[in-house]
Every structure is written in structure tokens, then in C-alpha cells.
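Only one protein chain is missing; all other protein chains are in place.
Going by the order they are written in, the chains are A, B and C; count residues from 1 in each one.
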């Protein structure tokens, strides 16, 4: 009736891209590369899930990259220097990042300020705070780290479904369910449709705003922990620029930056598309720094354009014909 | 507890409410009393303060002074959520619902049926269907609300509020975009609710409806209370005098003879014009100095015809001619360039630029027509704005006010002014009198006649058949997105139109809706 | 057959880095090695991804120029499991991973800072000297180390004093901007005796700022910086710069030799192959060095 939903189109684009890459580099079509894709983009998938909520609600969160950076430094110092047990450190940093997000949400709501700028200030703040904690990178030696980073479900074909990949998949699925099935999720869409209308319809807009940014920062905190598992260290410059990658993933996944439409599954596909582009470039290996950038841009364009064309085709009969009463 | 003269318990009591927006005193010391089980009409000119009063009562706007009592207890809701919790449900005039959510989600937002923290989608749809069925609607409630016409959206908003209303139901111009049939259903439901002891506030500019449904009337003028009367004992003329503070000038309808227009020549003509899946191909001729009315049920394709004629939508078949010469009308710019104008029915999303001032909104189309390099000087702009503010009696008469802050009816007048300023040869008006008060309504109809006398061609859509009959020289009747009949001269009257609309024998009760 | 080596390069944030990349390519083609370069755009996560994809492609060896010293354990373990030797270029990684790589061809950036400091200490002698410092990117390990090395020398010489220290992000533009404000803050630059910059690019910017302020860099104000890129020699030749500490862009050459020996004969190299941190001053015929370095892709 409505043609293919955008998420499905994005999935088709992804699969088509994957097949094309695999034709050129047969090694790509292995469980190993697919699992690498999940592992390497685990933290991105997690923050992007949170970002999806923010963007659907009509906002944006530029602070996530810095929150990841801060988290890694905090966790490393807490475990290595301040002698906190790792789990306590995790709880502490998650509480801290959630509070940080809530504070940004509260500022956005109470003072009616644009999220772009409030979270930009948040980005400066979190990055600045991590510089204050430590400008040097701090290795983490706690046993839990090697346990977690060594853990992996081995798949035939050399693939290793790592712990961080599993955490990411769980969060993506949880996020998708939260968005689609709960009242909270419906309210997120409502806010994105129109804050004013949503408030007139009885949605507690202020509370929702605070919770949405809290969720985003919380997930950024989790992504930070995952990042620290991934690298086994805390470093104040880690995840610089991740906010843009995240936003791009969300938008490629079919979420409207103006809010009100989108899905977590789409975002996940967007993350994979970006990962695939990078994998392709790495496999090619002949590109200089600048050609890497140009190729990334061109591939990004190709994916988005293909997606748009397909969506346009799917939407062709713009107005439902008369009498098509369901 | 205070009891009214008819000894029904007093439900909602508003005393001494005042509210200013900067220098504009929207409400001054207004009292209002709603009794349980009554339908109370709140009337007044555009900008009288009706919507503001409602928003103050439901806590959207903080009030400057005054108190609100609900069931004898003083309440001060700080948001519409709080108002809802106190039992006051409202359909606001401007803001409807959320187009990106499904119809069902819109109906049950923030109160979805839940189990284990998860929304019961199926149950919600079932309830949504049941609720809408009460309004004679049978639509796919899982589809986004935005894919339905304004009318359906409005019915949905009303259904939501009706379902929510525990003690008080406030309807701010609920009937503006409905046609007769929906209005009848709505009235039936209102009567049922009133019978259950719910107090209903009803705002409308349709005096017939007011007399049909209301028990009591409160009139505001310029933000002040004029008086409260029993509907039965208030003659219509007296009511109009209360609203306007003066007598209403008589509108005479002198219909020109067909021959006269033939003499003036054809302004624009369309042959086999249409777009697949949008409107069936139609022939239409618009002559100078003539008003063509488009009549039909909601969803019959009137708006679609208007958009094709103006160029807001690309046609894919047929031929258009302007002043006898073939013309390309594929974009709004084409339309503007050919001297057409178009007042869309969706004022908020397609009409006004809320942030810009009255002046800027008025000169917008003219400026677009003149092009970039021939800017209107500020003096010219001021002059044009002042002229139309005066001519259409836009209130407050301040051209530097952002349009978004004007009352709904006044926004409509600004739109009309925007196109009049371009001195068009053809003006397409989609529901031009929607939300416009009696005084201005008469003004606009007078204006339409006057414009015709100056040689303007008009294509007017209105759900009010009386109105169409008053000014049209010809009436085209549409059904199921096709032009089915054209009435002329003496044949134009309400019963003939109704007959044409229902000609295929389908009962009006189940119109084919998308 | 022909060796295939994956090189995870950091990016191209500076002229020096570009030179390292192009020198690596030259060295590889000299030895007929197929060098696959993955540019990480300054991101560690990209480097890890690149190493993983090298492993997936089963390359013969991996070169890694780590953007940061920590966080390589997991991915290098994977490389070890896949029996692919790893050589670190230009920067060392955290000690916990010593057994995870074959060798490291690096310079010692703390030492570089110290060499710069020693030169300054020697040049000013007993005279009191106010130094302003242009730091690299906050948090970058090179910046931290070059500061550390310099500070260690300053600590030993009470006549040297770092009066201002701000980041110039390793770039010319920021180096110039920061130097401009140093000059204003230090009374028109009269009290500045020397400038120490964590890289030459910032120094080139700072030299411009000094000239515009009417100061004479190289004479009124001593300059010492690190990297030895061609443009600093041009400044030296013009008498506007005094000293630079070389960081050679040829790290891949020694690394390729090590790998070749390791593959052919199984020779296990020492864990650290330190490159020289050579000091150049105006007395080293800067024009000649400039001409020789010009073609290296800086």
C-alpha cells in the first residue's frame, strides 16, 4: 500500500553495498569481517541509539563524543589511581553522565535554548573536564578488562562475536523496543512532531526533554565504558568528532533531523553503512590520506543518493487514489 | 455552592480574569460561568479574546489577575496536562494534533492502554476505531494522521477531547472545517455529554449553529465581557449588536446575468485538466467578474482542483489557457506570474509565515511577483499594509506585529490581503471565511462582489452552502474527486447543490474518504 | 614472493606526517614491498579497525604509527594469534604490550624536548631568560613528552623560566595567534628571551608574529623547535630561527629492513630501534638542508 518502508530500503542499500564490496574483495564476505564490523562500531551503535531518541524528539546532542572521552578517562583513573572496584566506577560514571544529560535537558527546557548550542557547550565542558582529569592516556590493567576483551563467541569462518558487540546488539534491540512499544517512545515522537502541540496534548514536555538527554548521555557513558574495553585505556582525546559520525549514522538510517520520524533499527543500519565504507577503504589500502577522505565523501553521497532515489520511487503514488478506503 | 437561575450547579467559574500581551490587553476583568450540563457559547469578533480566555483557563497562558473555580474549588492549572487531570479537556483553535503520529496514537497519547509497561497496540487501535466510529469515521487508525485531510484531523482532535472530558469540554471553533453532516454528529455527541452533566464551552462564528446547540451565550468584545444571556431569549440582531457594538450592514446579493460575463471574456480555461490519482480530468472556465463556487463534501477534491488551477500541484494531463493563450501552470510561481492568487485552507502550515510581521506577510506575494531586484521600499510596504489593515479591519491594527500572535480570524484576513495586494486577475479562495466573525464575514462577501465588479475572476471553495449560493454565479459540484455537475443562474440553490452532491444515491453518512 | 605490509598511519595532520607517509612509500617501493596504507584520520578507533582489516586480509606484517600509547592490547593480541608481526613506528606503546610487537622504530620525544632545552640552556649561559612555550595539541602524547623533556632541563637551570605556555595545536595559524597574544601579554615582547615550540610549524607562525610586532626572531628572541621540516631551515637561512631538533620521517626504512631479515632468516631485532634526535642550528648550512629536504613530501 505505501511501498517499501524507508528502513527496509536502507537495509537493501546496505546489502547491495556489501555484495558489491565482497565482489571486489572476497575476504569481506566472511564472518570475521562482519563480526569486526559489529565490534569496531559497538560504541558508535550505542551512542547512535541514544542520539536517535534525541533527534526524533527534535533535538540534537553534540556532547556525546566528549562524554565518551570523559568516561574513559574517569574510569581509567578511578580504577587505576583511585582504587575503585571497576563495577563501582561504572556505576559512578553512569550516574554522572546521566546527571550531565539531565542537566543539559533541563537547561534546554527551562531556558528555551537551542539544543545545538547547549550541547555544544556540554561538549566543551566534558572535553575540558577530561583534560583536567588527565592529559595523558592511562592504561587500565584491571583483570575484568582482559576478561571482557578476551571474551568472544567464536563463529565458523574466524568470526568473533565479542562482548562489546553483544552489549551493542542488546542496547540496540532494547532501544528499538523502548522507542516503538512504550509510552515514552510515543512521547518522543510526539515531541518531535511539535513540542507545543505535544504539551497541549498533555505530554510533560519538560520531563521528557530531561529524560531524553539523560538517556542519550547515559548511553554515551555506556559507550565510553565499551570504548574503554575496546582500547583498554582512558584517554582525554578519545572519540573526538564522534558526534558527527553518530549524527550521520542516525540520519543515513532515515531519521529526520527535524524530528518526528525515524527508528533505532534504521540507525543501526546507518552505523553499519558507515562501517562498511571504512572497511572498504581499509581493504583497498592504496588510498592516501586525502583520497580516503574524498572516497568516504563519495561513498556517503552514493549511499544517501541511492537511498533517496529508492524512497522517491517507493513513494511515487503520492496521494492515495480516491475510494481506496481501507 | 452557587446555583444559577436554572438551578443547575455551577461547574466552572471564572472571575475577574485579565491578561495582557505587552501593550495588547487581550482580556480585562472577564467573568464567565459554566453550569453543569449546559452548552455555553462563547462569542465575539475576531480578536475579542475567546481563545485567550480558554488558554488562560487551561493554564497555557499565565493570567495577570483573576481566579478560576472548578466545582467550587479554586484551581490554577499550570499546563494543559494539569488541566486535563482536573477534568478539563480542550480542542484548541490553532494547534490540532501531531501529524507524524498515527491516528490511534494521537487519540491515546499519554494514556495508551498498557500492559507490563508496553503499549497494547491492538487494543489501542480497537478503541480508536470504536471511538471514531461514534463520529461516523471508518479509517485506518494506524496510518499517520498527517495523511488525512484537515477535516478528519479535526474530527480526531474532537474525538480525543470528548473521550478525555471528565467535567468540562472546551471546543474552540470545532466546526470551522467540518461540513453539515459532521456537525450534526458532533452536536448529537455534545448533547449526550451535556446530558451526562458535563459542561461544554462552544466557540463558533456560525450563529445558526450557536442557536441550534447552545443554552446560554457569553459575548466578549475587545477583551471585555459584554454580557451573558439565555440563547432562547436573545434575538439574533441583538446578539450581533452585542458582538460588534454596532448594527450589521445589510449585504445585498445582486447576481449578474450570465450574458454580462460572457461579454467580459474568459480569464482562464482548463480543458481535460487533471492529475492521475489526484483529481479526474475536468473542464473549467473562469470569466472575468465572475464567482465560481466549488461545492462538495469533504474529500471530494475541491482543494485538489484549486491547487491544480493555481499551479500548486503539477497537472499531468489537459491544457490550461490564460486570457486565451496556452499557459504553463506547474509551480506556484507560474500561477503568480499569470496573475493568479491562492489562499490555501491550511492557514497555519501553508498560509502565514508566523514569525514575520503583518506587513511582511501582506507584501510577500507582491514582492515575490515583482522579483528580487525591485524591492518595495519601506514606505510602499507601510502604505500597502496600512491600506489592507484598514480595509479588512485587521486587529490589532498594528502592521508590525508578528502574524503568529494574531487571532485566527485576523490571520485569515492577512492572507486575503496578501493576494489582494498583488491585484490578481484570478483569485482562488479555499474556505476564505473559515473562522471569520459575522462582521468580517459580511465584509468579505461584500469584498468578493466588489472585486468581481472590478473584473476579477474568483474560484471559491466553501463548506457553507448558504454562502456559496449568496455570491456564486456558477457552482461546480464535485464528488469523489471528479467534477460532476455545474449549476448556473437560477438553478443555484442549496437544495439543488445537495441533490447533486448526493446524486449517485450514496448516503452522505459514509463518504468515501482516503 | 612479494611482501604485503599493512601500515596504519595516523593521518596527515602535519607536513611532517605527510613526509613520513611519502618517505615510507618510497622506501617500500625501493624494496619492492607492497605497502597498504590505511589513514586513520587521527582516530584510534580507525587504527584498530584498520589493523583488524589487515589481519582479515592476512598481510605479512603490520606497521603501526600509534596515535596514542595505550589501548592496543586486544587488537595486537589478535595480530599475534594470526602470527602477523607488528612494528611500531615513530611512537612507542604502553609497556604492558611489549611482547605483542616485534620492535619499535621510534624517537624518544621526551629526549627531543630535552635536546631542545639543553641547547637553550647552553646558548643563554648564566643569563636570566624568560621562555614562552607553544604546546602541541592538549592531550597529545608528543606534546606532553616534549614538554616534559624541556621542563626537566629548565628545572636544572634556575635562570631559565617558562613564563607563558599555551597550546598552538601544532598548527601555523594557531602558533601565530598564540604568539601574538604572548607578545601583548609580555609587554610587547621585550621581556621574551626565547620561544620553544613543540613543532616547527607553530614556530614558523610564531616567527611571523614576531616580525609583525617589530621583533627580530633569531636575534632579539631565540627560537628552538622540533621536527626539522624544510621551512624552518629556510627561516634559519634567513637568520630568523636558531635551532631545531630533527625527527626523521624515515621510520619505515629501518622497519622494512627488520621485517625482511625477520622473514628471511628469522632474525629477532632489539625491542627498540631509536632514531637519532639530531640538533640543527644556523651553523649547519640550513640552505643545503632545506634543498635536500624539499623533495621529501613535507
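By our rule, a residue touches a chain if its C-beta (ideal position, glycine included) is under 8 Å from a C-beta of that chain, and two chains touch if they have at least 3 such contacts.
Going forward, contacts and distances are computed from a predicted model.
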Omitted chain, identified by the protein name its UniProt record gives, among "Cytochrome c oxidase subunit 2", "NADH-quinone oxidoreductase subunit H", "Multisubunit sodium/proton antiporter MrpG subunit" or "Sugar ABC transporter permease": "Sugar ABC transporter permease"
Chains still shown that are in contact with the chain withheld from the display: A, B, C
Absent-chain contact - pick from B:266, B:354, B:447 or B:482: B:354
Listed residues A:22, A:129 or A:142, member touching the removed chain: A:129
Full-complex contact with the absent chain, from A:8, A:29, A:121 or A:144: A:121
Residue among A:8, A:92, A:173 or A:300 that touches the chain left out of view: A:300
Touch list for chain B against the chain that is not drawn: 310, 312, 332-333, 335-337, 342, 344, 349-356, 360, 363-365, 367-376, 378, 418
Positions on chain A contacted by the hidden chain, ascending: 107, 110-114, 116-118, 120-125, 127-129, 131-132, 135, 244, 247-248, 251-252, 256-258, 288-298, 300-301, 304-305, 308
Where the missing chain touches chain C, by residue: 11-15, 17-18, 21-22, 135, 138, 164-167, 169-174, 176-178, 180-182, 184-185, 187, 201, 204-205, 208, 212-214, 231, 297-298
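Operating definition for what follows: only the chains that are shown with their structure count from here on.
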Arrangement of touching chains [line / ring / star / complete / other]: line
Euclidean distance of C-alpha centroids - chain A vs chain B, Å: 44
Touching two or more other chains - residue numbers and ranges from chain C: none
Multi-chain contact sites of chain A, meaning residues that touch two or more partners: none
Chain A to chain B touching residues, read off their complex: 181-183, 186-187, 189-190, 192-194, 196-204, 260-261, 317-326
Interface residues, chain C side, partner chain A - complex: 6, 9, 11-12, 18, 21, 36-39, 41-46, 48-50, 52-54, 56-58, 68-74, 77, 94, 96, 137-141, 144
Interface residues, chain A side, partner chain C - complex: 25, 27, 30, 32-33, 36, 39-40, 43, 131, 135-139, 141, 146, 149-150, 158, 227, 230-241, 275, 278-279, 281-283, 285-290, 292-293
